[in-house]
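A single protein chain has been removed from this complex, and every other one stays in its place.
And now, chain A:
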Amino acid sequence: MLFPAALGLGLPLGIGLAAIGSGIGIGFLGKGAMEAMGRQPEILPKLQVAMIIGFGFAEALTIYAFVTMFFLQGRIG
């Protein structure tokens, strides 16, 4: 397979796979946070901060794929 063709196939696929993982992670985080909020509404502010940090970490994985795509996109040709 040609290198540009492989890149053209692989880069979007890689982002999609990374997005699946991040989506699952963020979904679990959101689910847990919502349940905790429902059970104990008074810890809302603390929970939100922790949740946002968790989102940041989960989302970062897709962003890595995204940044990789930006660096390699020019070589698709």
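The criterion applied here is as follows: a contact is a pair of C-beta atoms (placed from the backbone, for glycine too) under 8 Å apart; a residue touches a chain by one contact, two chains touch by 3 or more; residues count from 1.
Everything below uses one rule, namely that contacts and distances are computed from a predicted model.
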Name under which UniProt lists the unshown chain, selected from "Branched-chain amino acid ABC transporter permease", "Alpha-D-ribose 1-methylphosphonate 5-phosphate C-P lyase", "Spermidine/putrescine import ATP-binding protein PotA" or "ATP synthase subunit a":
"ATP synthase subunit a"
Which chain A residues touch the hidden chain?
45-46, 49, 52-53, 55-57, 59-60, 63-64, 66-67, 70, 73-76
